[in-house]
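With one protein chain held back, the other chains of the complex are shown just where they sit.
Showing chain A:
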Amino acid sequence: MVGVMSNLRQQGLMSDAISHAALPGVILAFLLTGEKQLAVLIIGAGISGLIAAFFIYGIEQSTRIKRDAAMGIILSVFFGGGIMLLSIANRTGGGSQSGLDSFIFGQAASMVRSDTYVMGGLALLVMVLVFLFYKQWKVVLFDPQHANMMGIHAHLFSSLYTFLLVLVIVIGIQAVGVILMAALLIIPALSARYWTHSLFFLFLLSGFFGGFAGGVGTLISSSESNLPTGPFIVVTSSSLFLISMIFGVKKGLIPIKRLSRGTTVLSERTSGGEGK
């Protein structure tokens, strides 16, 4: 669901940047406290993710550098720093056993019961926030200036969105890792877009796709030992995307082809094309 928002804001890569940027936070938190307390690591990830988001917006607004370039800079700087810190952590001992490596590709199998409660709680929080303020999200995503005009503070919701995005990412990276987290956010949302033209169902469907990919991916990876979870979830998710792209009833390749064969629909589609 958060992925839907980031796609509609045309910021798909933002989640990639933030999740990469979470890595140094995780390692730093470990180095400073010296123990692998999940809560501590997540707070570290959250802080460095937020700092990265803050920097990206800052660069975009105060310089001539475009957002994609700003994201590129921040992403590589933070991730590079993270890898550097990781090697330090591994050398100082204790790091290699701590399973910090698993934050890069993720290891769902290493999760414990309390982790799933945290994830479940977060999922619930996101759902409640999305549907409680559905109206506000919609208008802020579609036309933030118009939202401001009507007294719906676009800034407030943008901040809430960034906060949720960081939250979802830092909770998710332990399962799929920092590199593939973005795929988990973006792909389900994109897949869902092929099946519906309604924002409401887009939210629902992308949540469902994400959950489905997560479930199937985890099942496959747990069928044999030592298979990383993240890549399997992403591959499952991508397969869903491929299916959606080809068969999706609203924007899929095959249905559109079939539609345009009918002459009436053809004329409708071409007249609609002018506006683009």
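FYI, a residue touches a chain if its C-beta (ideal position, glycine included) is under 8 Å from a C-beta of that chain, and two chains touch if they have at least 3 such contacts; residues count from 1.
The rule we apply is simple: contacts and distances are computed from a predicted model.
This complex has a chain not shown, and the name its UniProt record holds, of "Manganese ABC transporter ATP-binding protein", "Acetyl-CoA carboxylase biotin carboxyl carrier protein subunit", "Molybdenum transport system permease" or "Response regulator transcription factor", is "Manganese ABC transporter ATP-binding protein". Only one residue from A:L141, A:I173, A:I187 or A:L204 touches the chain missing from this view: A:L141.
The chain omitted from view is touched by exactly one of A:L13, A:L199, A:I220 or A:V235, namely A:L199. For the options A:L13, A:L38, A:I83 or A:I152, the residue in contact with the chain missing from this view is A:I152.
Where chain A meets the chain that is not shown, the touching residues are 8, 10, 132-136, 138-139, 141-143, 145-152, 193, 196-199, 202, 268-269, 271-272, 274-276.
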